[in-house]
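All protein chains but one are shown in place.
Moving on to chain A:
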């Protein structure tokens, strides 16, 4: 397949994460442990968009009739008798670009080879490992080398997803608000440009081609002068209507009125997520191979000095003619470049090191909405149940109960090496109680947990294909976010209730 074909086949998704994201995908290596239906649904969503390589660890389990019934990807035509082998066969046919390997060694062997794990971009565990020791060992290894661990699980109508990732710095969050017009704080060149346009002198044609951002800035400044305060959107709209309208057909004025809300946006304000990153940046020296944390410090220096972040340079489409729009675009681009240069100089002067222009550009363009996720290795946080029990929203508690239910299920599995059935209800409940005692979180059994445990027993460990497809879709999506390091990843746990079609997320 030549380059053109690759572009074409992945065209619809490259528009979501750009060629750089696609490159991350095709260079990635994913490990999957336990090839059940949830796992195969997850893998399907990684094979189709073209990850580089997938390694399946399934301890040479044989295909059972049960597997055949619940999975799309285990045809009985293949001569291979292992579940992983058959799955690899079917998946390979989906996309020849992806290399799919079946690991012959068992997990317990591999856990003694820490270096084995460093090639992976992400490790997915479906269902449960054999015992608590394996779980702890694996999580320790991956935590140490900062490889993302994703646990995905589905039984009956319920599913959970948990991400354990020591640290993730996401620059390209694809936030919808990166447009930065600076209506309230025009820089000198922009102010000069705005002042050079005298609305009263323009003929109707040119007047209707003045971009709305210029109109809004002018109105903002006039009203601000009058009242000494930041004007309200309705005052701006009124002003446009009464003092600027000429023939009622100026579409640029319509745009300005529609977007009058922008005058409330204080350019000096930064989101809380960025404040936290700044605080953390103070005493984080980062790793030697990533310029992220030094750049955060440079950014903080810049912000401290100017009271403003560097300009994102992203300008929305506006009603205008080519000339005026291009003039404006150039002003915004020049300012972006100037701010970027300043950041670069601070970075080089004060923190040394080098940074590529493309990384710097991405960083400056997206800096306002960057996110840093700090994960946790814990399975549970004691305060969660108390918080949710006091919460008004019963659905959140019921979703948290599902998560707790799966924790109990895991303990049960470690203890009995099988999944519970209807006759195990009391054992499962006992397990849940001891689990809750362990976390010392609750005095009483949470409302609704019993129902969840009953439902889990009723499912007799079976995976419902529909729910697998759904949680497999969500898991696949999160893996792609982790690999491309684009879009905001789940932080860091969710459960899904298929009966009510409702999901809940928490941070542990």
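What we mean here is this: a residue touches a chain if its C-beta (ideal position, glycine included) is under 8 Å from a C-beta of that chain, and two chains touch if they have at least 3 such contacts; residues count from 1.
In this section, contacts and distances are computed from a predicted model.
Asker: Per UniProt, what's the omitted chain called: "Translation machinery-associated protein 22", "Ras-related protein Rab-30", "P-loop containing nucleoside triphosphate hydrolase protein" or "Ubiquitin-activating enzyme E1-like"?
Answerer: "Ubiquitin-activating enzyme E1-like"
Asker: Quick one: say which of A:56, A:436 or A:480 touches the chain that got left out.
Answerer: Of the candidates A:56, A:436 or A:480, A:480 is in touch with the missing chain.
Asker: Which positions on chain A touch the chain that was left off?
Answerer: Residues 4-5, 7-16, 19, 41, 44-45, 48-50, 68-70, 72, 75-76, 93-96, 174, 203, 205-206, 209, 317, 320-323, 325-326, 329, 459-460, 462, 464-467, 469-470, 472-474, 476-477, 480, 487-491, 494, 496, 498, 500-503, 505 of chain A touch the chain that is not shown.
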